[in-house]
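Right, I'll just put the structure down here and ask away after.
The complex appears here without one of its protein chains, the remainder shown in place.
And then subunit A:
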Amino acid sequence: MDINFLMALGGLHLCKRCCFFLGVRKLCSDLQQSARFLHSANAQFSSVPQITFAASSTRGPARPVGITGRFHKPPQTETWKLTVCQYSDTTVVTLASRESQPLPADPAQTGLISKQPGHPEGSLFGTPPLPDSQAPLLDLDGSPPLAPFEEISEEEAVQIHAEPALPAASVSLGDYVDQSETLQQLLKLGVNLSKLEQRPNVGSMLLRLDFQADVKDRLLFLKDVGVEDSRLGAFITRNPFILTEGLENLRARSAYLRSKKFSRVSVATMVSKAPYLLNFSIERLDNRLNFYQQTLGLSTEKTRTLLVRLPGLLCRSLEPVKENLKVCELELGFRPNEIQHIVTAVPKVLTANKKKLTEIFNYIHNTMGIPHSLIIKFPQVFNSRLLRIKERHLFLRYLEMAQYDPAKPNYISLHCLISLPDRVFCSDVAKATLEDFELFQKTL
């Protein structure tokens, strides 16, 4: 075996981890070959398996391949796939794993290459014992790999782009963002990578994506649907899985919504407000649309308006909604037409916390003495906080201005009580100053 080649192995072995960044085409192909050789050398065998494989596809001059770059599969039998660095915070993952058929073991030449026996990267290539398989095709006319002392031209020297190696495992996407085109483009859109990296497996998924092949098409699809450019970043931060959903599925679902007579603008609003909407199958969306149509008993137009206002209803499970409707009917004692009115005015009641609903209703109806008919006139009261209602009511009672009957003079409506900000409430409704209100709060 050529001594030069052996030394090249030694040198190349050190660079095999930064082989991603060496954009020189020839060097890449040689590296692939020598990497396989290294692996087989570790596993103690052999002659150089000069497997014929087409060189990796044409790369532009010194484009930093980056961790997301995929080496296109050569058409030959070689299926050595260099998988990308997996981002994982719990397990150290391999930089390169072998998918191809195992290399043959040729016991005749055992010991020819004694790679440093305890060398650390051995484990990166997988388990040593190679099962027997057919002999590789030896290509004796193939170009020999590049030796480190071989002279290269100035242009080639200038095009060598040697960056420090990326970590094999990391807890932060910040280690990869300077080299990854996908991550840089997502950052330009405004995606909050620090939030996404905390979700399990999302970071690895983003690193594996290819911007040109996967991400661009889906972003263009979202633009077609009508999501504004400024909101794309927030959209992907909430739902990064849109980037792995099939394009045909996405198109079919958006076509389905249009077929249900939602206007283009409505579909755009719904998708912006509920980013997970298009990840659900058509059957599921259909199921939910039918449920809301039947249970609420509203006209189709009103149901559509309701769903455009709160498209989260189509994403969540239906059990809490059913329970909330039962609570409104049984515990709060509203009639069906009253419930319809409340739901069209304040859709959030369908997904609100039941305990909060009952507590607010209990205080307003039993302690403040406001009847059902007045509560329906202002259903936004169920959106507010109990503590706010309590403090304001007690303040008015202390000032002897708590009068909620419209028939009598000095009537204070629920709207004035709840939806005005503190300063306006104190000056207009309670005819007192903000400081007085704060002093009163400290006596409760």
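Note that a residue touches a chain if its C-beta (ideal position, glycine included) is under 8 Å from a C-beta of that chain, and two chains touch if they have at least 3 such contacts; residues count from 1.
Note that in this section contacts and distances are computed from a predicted model.
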What does the UniProt entry say the missing chain is called, choosing from "TruB pseudouridine (psi) synthase family member 2", "IBH1-like N-terminal domain-containing protein", "VPS33B late endosome and lysosome associated" or "AP complex subunit sigma"? "TruB pseudouridine (psi) synthase family member 2"
Per the touch definition above, residue among A:150, A:405 or A:422 touching the missing chain: A:422
Footprint of the hidden chain on subunit A, which residues? 61-62, 154-155, 158-159, 172-175, 177-178, 184, 187, 190-195, 387, 391, 422, 438, 441-444
